[in-house]
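I'd like to ask some things about the structure below.
A protein chain is absent from this complex, but the other protein chains hold their places.
The first chain written gets the first letter, and so on, giving A, B and C; residue counts start at 1 in each chain.
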Amino acid sequence: MMNITIVGAGRMGEIYAQIVAQHPTARIHTIASRSMGSATALTDQYGGYPSDDISQAIADGGSDAVIICSPTSTHLEYISLAAKAGKPILCEKPVDLSIERVLACQSVLAENPVTFAVGFNRRFDPAIDHLRQRVQRGDIGRLNMLLLTSRDPGPPPLEYLRHCGGYFCDSTIHDIDLACWITGELPLEVYTAATCMVDTAIGELGDADTAMTTLRMPSGLLVHINNSRRAVYGFDQRIEAFGDGGMLQTLNHTEQTVQHFSAASTHSQPPLQHFFLERYAESFRREVDDFIKAVQHGTDPCAGLEDGLNALKIARTCQASFELGRNLPFAD
Amino acid sequence: MMNITIVGAGRMGEIYAQIVAQHPTARIHTIASRSMGSATALTDQYGGYPSDDISQAIADGGSDAVIICSPTSTHLEYISLAAKAGKPILCEKPVDLSIERVLACQSVLAENPVTFAVGFNRRFDPAIDHLRQRVQRGDIGRLNMLLLTSRDPGPPPLEYLRHCGGYFCDSTIHDIDLACWITGELPLEVYTAATCMVDTAIGELGDADTAMTTLRMPSGLLVHINNSRRAVYGFDQRIEAFGDGGMLQTLNHTEQTVQHFSAASTHSQPPLQHFFLERYAESFRREVDDFIKAVQHGTDPCAGLEDGLNALKIARTCQASFELGRNLPFAD
Amino acid sequence: MMNITIVGAGRMGEIYAQIVAQHPTARIHTIASRSMGSATALTDQYGGYPSDDISQAIADGGSDAVIICSPTSTHLEYISLAAKAGKPILCEKPVDLSIERVLACQSVLAENPVTFAVGFNRRFDPAIDHLRQRVQRGDIGRLNMLLLTSRDPGPPPLEYLRHCGGYFCDSTIHDIDLACWITGELPLEVYTAATCMVDTAIGELGDADTAMTTLRMPSGLLVHINNSRRAVYGFDQRIEAFGDGGMLQTLNHTEQTVQHFSAASTHSQPPLQHFFLERYAESFRREVDDFIKAVQHGTDPCAGLEDGLNALKIARTCQASFELGRNLPFAD
Partner (left out) sequence: MMNITIVGAGRMGEIYAQIVAQHPTARIHTIASRSMGSATALTDQYGGYPSDDISQAIADGGSDAVIICSPTSTHLEYISLAAKAGKPILCEKPVDLSIERVLACQSVLAENPVTFAVGFNRRFDPAIDHLRQRVQRGDIGRLNMLLLTSRDPGPPPLEYLRHCGGYFCDSTIHDIDLACWITGELPLEVYTAATCMVDTAIGELGDADTAMTTLRMPSGLLVHINNSRRAVYGFDQRIEAFGDGGMLQTLNHTEQTVQHFSAASTHSQPPLQHFFLERYAESFRREVDDFIKAVQHGTDPCAGLEDGLNALKIARTCQASFELGRNLPFAD
C-alpha cells in the first residue's frame, strides 16, 4: 500500500481523498491544511490523520507521496518541500500562474528528481484518451483540424475570477493542453479573439468570458478552441478531430437516457452532466491511478511539469493576443 | 414512352398522376374517374385526357398500362377489364377485402396473363429495402426476431373506418406484407391482442385501434407487430431485425434537423414526418418505377397478386384471433 | 450506522459487499458463506467478519439487517431464520422458484413481520425509474402500450441453465416485474411464443432462448416483452412506453462516446455496456440504499414479497403458455 499525504482540504482535497480512500493499492496517510477543521472533516470521512502543519506532513517519513491541491499560490512552496524530501508529487493544475516561478520549480525538480505529475485530468477522460489513441495510430489519417468546444455551465464567483489568472490560464489552459497532447505539437502562432458576453463585471476586471482561439501548428494542422463561461444547457465538452481519412468526435454526457416524444417535440431532459466533478469523475480516478502506477513502476506520469509549463506559456500568449488584438508567434 | 391510364382521381389518383407526369419514360394517357370533374382537375395539372368512361379508358388502344386506384370495391371489375384487354396492371392495396374475390381475380389473371403489381409501397422505401437486402445477404446472420412498429398520427374518419375492412386488413396488412417479404416466410401461427384506446366509437364498430400481433414462422423466428391509430408525435414507422450476428434498425424521418439545447432540455422539433404521403413519397415513386420497368423488361414486379393474397389471409387470421381471443394456426 | 450481514459470498455477495462498504450510513457486520475461504476473501477486501456459520451470523445480535444472496434454493431457510430473529431482509430475486414455497415464506413473514425487500434491481435504474414516474404522473397521457426489449450479451453455461428454473423464471421475470410496476396492473391474459435460436442444447433441456410475450392488462393496455439469450452487440435493455399523449423511451448505455466517421460509415465502438453488473451498477447501489432507508424510516421497500410472488406466477404462466402453445388467462 502506498501512503499518500494530501495537501489541501478544499473541494479538490475532498475529490482526491475520496479517490485515494477507494484505491486498492493506496491509502490516505495525512490530510494537511492550514485549517485543522477542514482537515479533520475530511479525515473523519475518508480516514488518515489530520494535520495543520503542512511542512511536517509533507516531510513525514510514513508518507510515500504527496498530492498538492492547496491554493495555486502555495504550490511552489509545497513542491519544493516535497521534492527536497524525495516525495513523488501530483500537483493540481496550474502549477503556478507565473512562468518564472514554474521555471524556478523546474530547477528545484532538476536538483531533486522525483516523479512529478500535473493534474490535467481531462487527459484521463476515457473518451478523450480513446480519441487521442485513435488519432495517434492513424485511424483518421493525417490530422488536418482539431476543434475543441469547452463551455462551463456558469461563471464562478467574481472573487474567484479576481485571482484565477484570467480566463486563458484558468480555463482555456485545459483545452490548450489537450490540443498539444492530442496533436503532439506546440503552436507556431496563436490568435485569440475574446469578448465579454456573460457578465459585464468580468469585463470590468479586464477579463473575457467568451473566447475563440486559433493555433497554427508546425505540421500545418489548425486548432480551434471555443470557450464560454456560461452554457445554460450544461457543461459542454466536445472534441472533433478531422483528418485525411475521417473524423472522430467525443459526445457530451447526458444525465438521463430517457427520450420523450410529444406532439410538440422530441426531447431528452435534462441534457448534460452538471460540471467537471461529475463529468470528469472517472478522469480524476484514472489520473490518481496513473500517478500511483508511475511511482510504483518508476515510469513517467502522463502529464509532467513541462506539459504544465507549455500550456501556461500558450495560455499567456492567448492572453497577450486578446489584449493586443493581434495574432502572435509562439516561441517554445 | 409508356402511356399509362390511371383509374381513380382521388387522393391516390393524384399521387400516381404526379409521379407518372415526372417519370422520364412514361406519361399519363388518360385519367379516368366516375367524376369527370375530378378527372379533369388532375389532367389540367398533370396532363393526359380526362374520362368518365372507365371501361373505355382501360380498353383504349393508345394506353399501354393501367394503374388502378379507385375504391377497393371496384378493383376486381377494373382488373378483369384490364387483364382481358391485355394491359399490365398496378393495383393499389388491398386488391379486395374478400379472399374469395381475390381468388376469382387470380383465375382471371391465369386466363389473361399480364404483368400484375400490388401497391405495397412500403417495400420500396429505401431504408426498408436496404434493411431487407442486408438481412437476406446475411449481414446479421440468421434472423431471430423481427419487430415492426407502425402507428398512424391519427385515426381516419369513422365513415372510412366503417368500410375499410377492419384495422387488420386496412393497416396491419402493410406490416404483415413487410414481415413476410423480409423473412421470406409465411407464418405457422398468428396471435393478435387488440384493444380500443383511441376512440370508443371505433370499439362500437367492433374494431380495434391498438393492436399487438405475434407471428410464429416455420424457421422458428418470431415476428412482433404493434399498431396504433394515433401517435401524437407523428407517423411512427420503425423496423428492427435481430439476428445471430447483429441488429438492423430503420429510423423515423424527422421534418427538421435542428436540435435545440436549452436549460430545460434537448430537443428537435417537430419530431416526425406527418403521414404516409410525405413519409413514403419516395416509395411511391420507386413503386411506379418498378412497375414500369417490369412491364418494359418483362420481369416480375416486386409485389404480385399472391403477395396480396397472402397478406390478406394473414390479416384475416389476425382479425379472427382478436375476435376469438386465442392464437390460431395459419394455413397458407 | 446500520450493521449488515451478507449471506452468500459469490458474485452477488461481492456486489453487495462493495456497495455496503461504500455506503455512508451502513457497514458490513459479517459476510457468511458455507465456504469460509470465500467469506474471508470478501471481508479482507471490504471489511466485516467472515463466518461459515450462517445461522449464527443471521441471529447475531450485533447485526441489524440481512442481505441474502446465497443460491436460490437456500433463500427460504435463511429468510425464515432472519424473520424469526426480527431482522429486516433484502433477498435477491427470485425468492424461490416454487410458488408454494414463496407462499410458505409469506406465512413466515406474516407471523414475523420484518421489512422485506426483493432484489428487483432494475426498478432502481435511474432511467427506468424516471420513465415510470413520468408515466405515472401522466406525461404521456393514458398508457396504451408498453414494450420491453431485454437481450443478454450471451447465454450462461448449460450447468446454470439446468438449474435456473427456465428462461421465464430466470430472465423474463425481470421484465414482467417492470411491466407490472410501471403499469400498476397485473395481466388478464398471457401469451408467450418462444423458440430456440441460440443453442440447440438449450432446446434439448426443454427450454427456450428467444421469446416474445404479450400481456393483456385489465385497463386494455397491451404489453410486449422480447427476450434473447444472445445479442452479439451487447446487453440490450430498452423500454418504450406509448400513450395517448406521447412516448417515452429509455436508451441503451454505450461504453464509449467517441463517434467515428469514415469513407465507409459512421460508427461508435463498442456499442453497449457488457452485462448487468456494469449496466445496472447504479441500480444495485440504489436498491441497497432503498432497503437501508426503508429499515431506518420504517417505510416499505420499493419491491416486496408480493411483487416477487406476482412476477413468479406470471413467469410460470409464460412457461405454461410456451409449453401448451396457447394464450392463457392469468388469475392473480
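Basically, a contact is a pair of C-beta atoms (placed from the backbone, for glycine too) under 8 Å apart; a residue touches a chain by one contact, two chains touch by 3 or more.
Quick caveat, the model's predicted, so the values are computed rather than measured.
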| item | value |
| --- | --- |
| Residue touching the undisplayed chain, where the options are C:A21, C:M36, C:A59 or C:V232 | C:V232 |
| Contact with the hidden chain (one of A:I4, A:A32, A:L109 or A:C196) | A:C196 |
| Touching residue (missing chain; options B:S35, B:Q56 or B:Q259) | B:Q259 |
| On subunit C, residues whose C-beta touches the chain left out of the figure | 232-234, 254, 261-272 |
| Residues from subunit A at the interface with the omitted partner, ascending | 142, 144-145, 147, 151, 189, 191, 193-198, 210-212, 214, 216, 220-222, 224, 226, 228, 230-233, 236, 242, 244-247, 325-327 |
| Touch residues of subunit B, complete complex, unshown partner | 22, 126-127, 130-131, 134, 139-140, 245-253, 256-263 |
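FYI, only the chains that are shown with their structure count from here on.
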| item | value |
| --- | --- |
| Rotation in the CA alignment of subunit A with subunit C, degrees, nearest 5 | 180 |
| Centroid-based (C-alpha) most distant chain relative to subunit A | B |
| Numbering shared by both copies at the subunit B-subunit A contact, with half separating same from different | same |
| Chain closest to the middle [Cα centroid of all protein chains] | C |
| Chain centre separation (subunit B, subunit C; CA means) in Å | 42 |
| Two or more partner chains touched - positions in subunit A | 261-263 |
